[in-house]
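Here's the structure we're looking at; comments come further down.
The complex appears here minus one protein chain, its other protein chains still in place.
Each chain carries a letter (A and B) given by its place in the written order, and its residues are counted from 1.
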Amino acid sequence: MKRVYVNEQWCLGCRLCEYHCAFANSKESDMVKALKNKKIHSNIRVESKGNINFAVSCRHCEDPLCIRGCITGALQRINGLIVVDKNRCVHCYTCIVCCPYGAISPSEDGAIQKCELCVKNNNGVPACVSGCINQAIVYEER
Amino acid sequence: MNYIYPEYEVVRNYSRCITCRACENQCANKVHSYLECENRMESTDDNCVNCHRCVSICPTRALKIVKSTHTFRENANWTGKTINEIYKQAQSGGVLLSSMGNPESYPIYFDKILINASQVTNPSIDPLREPMETRVFLGRKSHEIVRDANRKVITKTTPQLDLSVPIMFSAMSYGSISYNAHESLAKASEQLGIYYNTGEGGLHEDFYKYSKNTIVQVASGRFGVHKDYLNTAAAIEIKMGQGAKPGIGGHLPGAKIVGAVSRTRMIPEGSDAISPAPHHDIYSIEDLRQLVFSLKEATDYKKPVIVKIAAVHNVTSIASGIARSGADMIAIDGFRGGTGAAPTKIRDNVGIPIELALASVDKRLRDEGIRDSVSLIVGGSIRSSSDIVKAIALGADCVYIGSAALIAMGCHLCRSCQSGKCNWGIATQAPELVKRLNPAIAYQRLVNLVSAWEHEIKEMMGGMGINSIESLKGNRLMLRGVGLNEKELSILGIYHAGE
Partner (left out) sequence: MTLREGDIRIPSGCAVSGIIDKSRKRFSGEEIIKSIAVMRERGNGLGGGFAAYGIYPEYKDYYAFHIFYDNPEIKKQCELFMDEHFDIINLSKIPTKKMSEIKDEPLIWRYFVTPHPTKLKASQLDEREFVVKSVFKINTGIKGAYVFSSGKNMGVFKAVGHPEDVGRFYKLEEYEGHCFTAHGRYPTNTPGWWGGAHPFALLDYSVIHNGEISSYDANRRCIEMYGYKCTLQTDTEVITYIVDYLHRKKGLDFKEIASVIAAPFWKTIENYSEDEKKKAEYFRNVFASLLITGPFSIIVGYQDGLVALNDRLKLRPMVVAEKGSRVYIASEEAAVRIIEEDLDHIWAPRGGEAVVIKAWEDK
């Protein structure tokens, strides 16, 4: 299955992926309209320490702890992709606690949000990948 | 008190800025900063070198850089640039430093030369339908035919370079440019079937795998030169001079001699790498001959030797001497050639245009009947495929591109290489900046550029009814001058348009 991978060697910590992610999931067609004066809630987050930067998002684990922890079945695995059914989420945040990568977060409306490889918002390549200026984030089969 | 008003101003469209702070993150010159209390970005124009890193990455196109309209009282003699230079020197007491090529408005002869095309009497050739060849061999072309007892031709030649297209990446040292830049050049050369040049910085052990496509340089500091270095290469270049700074050596500050750079140059960490102005074992042409043959001895006569010189006033005599020194190729670097750092006044005032140097050297070598004993490589500066076609028609075998290759990789010609803070990860050794140049991207851009130029060269050749590049070499009838005087035309050896 194709996944989003991050190559730490090339990640510059510019955080543009976070903005591209937030924009892609905003349902707006203009980035300015979507993000101007807003606090963004992205599904990918850049962790930085010193000169080391690393963008983190859901790895769509083979044996996902988040699904095991979900008490309502709001998280499901469909064709390898772990997706959220917001209608079922009861905001218990067990999944957030379970995820060892910190890839799940609460959204503005309280339900959880996570990377769904942009399958729900646009077609083709995930926005963080196409927006990365240094090809540090790639979408590929490994 | 600061006498100097910033040359460029950052213009931010606040209605588009989403304060993502990518500009702040990516500016090594610390131009941008975030004002948390107001949730807005600020700019310090004084620091801006106009490298466009922020402009290029801004996701909402909220930034642009404009030239400051701030001005001195108008004076045709004392320009703002001159006045500012005096302020700088009065402040620092130092030599003005610059980088990249001569930016002044001297004539660019390439822009005053036009190329021919076939009409009626001779069909033009469509490179998409017919073969169109750009392969060249560089090296001595001896016409002495030797046959064995059965009259079979013995096909042995002196060592040659075999190029798919007559373009090579010119010498840029590891140190002046980054590891990633070197890797990109090496990888692109391998894919394109051409060559890149190590410059005087040695060859990093990781890049020995590209040795088939590597020209190694031996310059006045002899940095990084050892037996394996010479023997691994496809060719060896003796650097006598550089177009951007003829008569001047090099100086890579100790701050840049760290880690792998120090190891590759074979000098201690932190020590300045000073390349003397002359080679101290070459004070005359016969000394050069000795070095040429020392290098040939060291490599068992298997490697062609290039001698690179800057285009200076008596370039023709020097080239003639080199052609008789045993060298296989002469590289001539014009006064617009790039550099990682040069004294500004030398960059802007020393040397001659490559077009004139090339035309007169080619003619001189032909007059002396020795043109076939060397190949001519020219650079400084070749900016496009049409420059290449013109250079070859004037008599070059091949061109070197340096600045154009850097620009392909992302360089925006801000001419601040000497600062070591290249925002594009090219002319820097700072690890956090170097990593901005991902060779996977940069090498592809180099391949794209050379491939695109190759297509254009083929189109122009086809237009002239020429289907192999050797028939373009020295074919000056294919060129006409516009707006050139008699003297310029006679030096270039071309007719004026309309003639």
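Quick note on the criterion: a residue touches a chain if its C-beta (ideal position, glycine included) is under 8 Å from a C-beta of that chain, and two chains touch if they have at least 3 such contacts.
Since this is a predicted model, take the numbers as computed values, not measurements.
Enquirer: With touch as defined up top, name the shown chains that contact the chain not shown.
Expert: B
Enquirer: Check each of B:324, B:366, B:383 or B:496 against the chain that is not shown and name the one that touches it.
Expert: For the chain that is not drawn, the touching residue is B:366.
Enquirer: May I ask which residue of B:215, B:391 or B:478 touches the chain that does not appear here?
Expert: Hidden-chain contact among the options goes to B:478.
Enquirer: Just to verify: which one of B:135, B:280 or B:345 makes contact with the chain not shown?
Expert: Here the residue in touch with the unshown chain is B:135.
Enquirer: Hey, which chain B residues sit against the chain that's not shown?
Expert: 118, 121-123, 125, 130-131, 133, 135-137, 141-143, 145, 147, 153, 155, 157, 160, 366, 369, 371-372, 395, 464-468, 470-478
As a convention for this text, only the chains that are shown with their structure count from here on.
Enquirer: If you average the Cα atoms of chain A and of chain B to get two centres, how far apart are those centres in Å?
Expert: 44
Enquirer: List the residues on chain B that touch chain A in their complex, please.
Expert: Checking each residue of chain B against chain A gives 15-18, 20-22, 25-26, 39, 57, 59-60, 431-432, 435-436, 438, 440-441.
Enquirer: Show which residues of chain A lie in contact with chain B when the two form their complex.
Expert: Contacts found on chain A: 9-10, 12-16, 18-20, 23, 31-32, 35-37, 51, 131, 133-136.
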